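Here it is, the structure, as structure tokens.
Note that this complex is displayed minus one protein chain, with the remaining chains in position.
Every chain is named by a letter (A, B and C) in the order it is written, and numbering of its residues begins at 1.
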Amino acid sequence: MKKFVNDPKDFVAEMLEGLALANPDTLRYVPEYNLIMRADAPQENKVSIVQGSGSGHEPSHVMSVGKGMLDAACPGDVFAAPPADFVYETVKRVASPKGVLLLVNNYTGDRMAFEMAEELAQADGIEARTLFIDDDVSVQDSTYTVGRRGVAGNFFVMKAVGAAAERGADLDEVHRIGTKVNSVARTMGMALTACTPPAKGSPLFELPDDEVEMGVGIHGEPGRRREKLRTAKEMVGELVTAVTEDLPFESGDRVALMVNGLGGTPIGELYLVYGLAHKQLAERGIEVHRSYVGEYCTSLDMAGVSVTLVRLDDELVDLFGAPAEIPIRVF
Amino acid sequence: MKKFVNDPKDFVAEMLEGLALANPDTLRYVPEYNLIMRADAPQENKVSIVQGSGSGHEPSHVMSVGKGMLDAACPGDVFAAPPADFVYETVKRVASPKGVLLLVNNYTGDRMAFEMAEELAQADGIEARTLFIDDDVSVQDSTYTVGRRGVAGNFFVMKAVGAAAERGADLDEVHRIGTKVNSVARTMGMALTACTPPAKGSPLFELPDDEVEMGVGIHGEPGRRREKLRTAKEMVGELVTAVTEDLPFESGDRVALMVNGLGGTPIGELYLVYGLAHKQLAERGIEVHRSYVGEYCTSLDMAGVSVTLVRLDDELVDLFGAPAEIPIRVF
Amino acid sequence: MSSPSTAGSDLEFVVRTIARTAVDNEKQFGDLDAVAGDGDFGYSLARGFEIVLADWETFDRGSPSDFLKRVAMVISKRVGGTSGPLWGTAFLRAAGAVKERPDLAGLSGQDAVAMLRAAAEGIKVRGRSDLGDKTLLDALIPMTDAVEKELGAGGGASGAAVARVAATSARAAAEATTPMQAMRGRQSYTGERSIGSPDPGAVAVAVMAERIADTWESRG
Partner (left out) sequence: MSSPSTAGSDLEFVVRTIARTAVDNEKQFGDLDAVAGDGDFGYSLARGFEIVLADWETFDRGSPSDFLKRVAMVISKRVGGTSGPLWGTAFLRAAGAVKERPDLAGLSGQDAVAMLRAAAEGIKVRGRSDLGDKTLLDALIPMTDAVEKELGAGGGASGAAVARVAATSARAAAEATTPMQAMRGRQSYTGERSIGSPDPGAVAVAVMAERIADTWESRG
């Protein structure tokens, strides 16, 4: 394993410590519960937004805490949902009179932890509500009964509910907006290489030199199938087709297009992929109104990309365009 | 080779096309000369800033074009300086009455291309001046006579001269500021893995599973030496020591600290490295006043990091804090 | 991990053996999970049970129920992933099944069956899962059935014999998960690719039961 790591057991804690040291004015780190929160949370007149999940998907979610996005994030260990107790402690710390919205990607462990925490918080009189995100089209609902996975689409949910909360929307309204974004967001990803969890020390799966995993999950879960490596144009075409045909996105639709790197793919390749996807959408009559190119929801050091489309309306255009300040920045 | 690429010869052009499609309002792409410029450049009352170099270092420099940073970037092919003629054409397009500052990382090919372009532009009556950046401490001046390499420190030069130009500083003043930033910026990088240029199709060098290249160049040039892979703390300690002892940075200094990913290292690891570097500096009495964690100057898909320190004074704090708008953003 | 040396009840022996097995098999359990899951199962269990061992001497031993609740709390609080809520719930429900019993050393074979049944029910509810979904339930439930049958056979089966029956049945049941397709948990996303390898949770139950049987005679 070639990584910047000391004891793998300290990986998450040391990452969070670095994050806190780099953002002393805006973030607070609570080591006992692995939690990162806005220094100024909770705010009386604002619904608080919390997201948690396993670590290894950075900048989701610990680096998305800040004005206009999350009030707190409670990460678990790498690829493991946080303990319910950590979620509960997080909710308590950012509990606002206007309530707390819990954003959860749809995985069994995360669901259970957040449902338990929601119950505990409600028992304390905190108005907490949970919203599940499940934008990944690669796994079909019909076949497996646990539902779809939540992947990079969670960025758009965070952004929209963060913006709405900042403007003073109440919990019902914020929940409605988040639900709506999730309902019009679709993602599919693919891996060129496997990722290596620090504690495991070796790649999570074997992928031959000339094969890719189409529809891969952000924890290295297998996707739709193994395929031969092809040109970027062909592989991007498969992602775009899978995503557009799912909602479906149709000619005349205005969309936000995100090309998300999975951790090991450089930004130059991401822009190349973006250009291909943009043109393929244009051929279908779909107009890209907002673009997102970079890393939003990664899978450690996995080389690969995911493509997310969100169907826009005026409300979402407005919310996505709202200002936000989070640690991920270049200046 | 596992990359998102069609014909490797089109790699740079397709990346630039994607960049332009993602930023239709702010950027203009001129395919004949590989150039990316601000849609609103040149501006009468502002010195124009141009940087070029080989491609493969994104977001340097094509994704750093925008208000407050570069007016144009002219990349060459992957790891190859642009042809002098491309630089000249770029300068002509952003020529402002207040002059043009050309930022060049100190490599033979880049120096020659920019010197030739500067001459051509001056012959046309354009006031053009060149500034060389050479912040890499891994290669010693004394041993090799071509001087030090320019690496991630170029970000700070771009940012400071971009901010000064935006405020109306003249060419002398902008040149003075850039020279000053370069004189107080020091960087050293290290690789965990080699990078793979698309046209080559295989890694540029062989690095055994348990070895790292300490002091690597951003084109995969060998560094100070091969070493055994150690804990993050030890390796970061070596980088911090090399960088601080070079200027030297001393107890009481206020600095900007940048932990720059070389392309294949995920942001989680970068924050872990940041935390270690921050603490090691604190032990030396050096105060981190501004932090930068992410990818600024990469080497394709190389896993690795570089650490840059810039000694701050009030003028630089002010310039680094100025607003800027470039394609690299998460919202 | 310092191993607590106090002699204790069979209940303490069983819990401590489960904990030690989880800690000792971190890598094996993780590798099993990497086949069709995400490789963290061993890590999650080990992190929780190593706290159980570290805090071992401090646990309230006023009653079997209080003791099991303390174990449940450590796991729920400190273990993430899917395993934290599931195993925490299992121990909590087991505590509930013996809440009338006053004494750690006073539990019967029937109590053991009741605890195992309650644990399995808790997992079903928490995980929205059932027998046949290719989870640890597919080892736990057949094992409980076999133990109950052995006890019901009369003739006062010895603890050692019951432990051996548990081990044998759990192992067979864990192996029988190999041809199954996962319907719950992260493995289920892989669809048919989960076929061909045993469920990590079920294997963990078998390995724990085997270690209990193997060390039964030498218990404190």
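Note that in this section contacts are C-beta pairs under 8 Å (C-beta built on N, C-alpha and C of every residue); 3 or more make two chains touch, one makes a residue touch a chain.
Predicted model only: the values in this text are computed from it and were never measured.
Undergrad: Just to confirm, in the complete assembly, which displayed chains does the hidden chain contact?
TA: So, taking every chain into account, the missing one touches B.
Undergrad: Using the touch definition up top, pick the residue from B:A84, B:I126, B:M188 or B:V288 that touches the left-out chain.
TA: In the complete complex, the chain left out is touched by residue B:A84.
Undergrad: Which one, B:G99, B:G178 or B:P197, makes contact with the chain that was left out?
TA: Considering the complete complex, B:P197 is the one touching the chain left out.
Undergrad: Can you tell me which of B:G18, B:P42 or B:G76 touches the chain that was removed from the display?
TA: B:G76
Undergrad: Out of B:A39, B:M112 or B:A282, which touches the unshown chain?
TA: B:M112
Undergrad: Just to verify: which one of B:R149, B:R186, B:K233 or B:H278 makes contact with the chain not shown?
TA: If we include the chain that is not displayed, B:R149 is the one touching it.
Undergrad: What residue numbers in subunit B mark contact with the hidden partner chain?
TA: 9, 54, 76-86, 107-109, 112-113, 116, 139, 143-146, 149, 197, 199-200, 204-205, 217, 219-222
Everything below uses one rule, namely that only the chains that are shown with their structure count from here on.
Undergrad: Just to be sure I understand the contacts, which chains border both subunit C and subunit A?
TA: none
Undergrad: With chain centres taken as the means of their Cα atoms, state the distance from subunit A to subunit C in Å.
TA: That gives a centre separation of 33 Å.
Undergrad: If you average the CA atoms of subunit A and of subunit B, how far apart do the two points sit, in angstrom?
TA: Once rounded, the distance between the two centres reads 29 Å.
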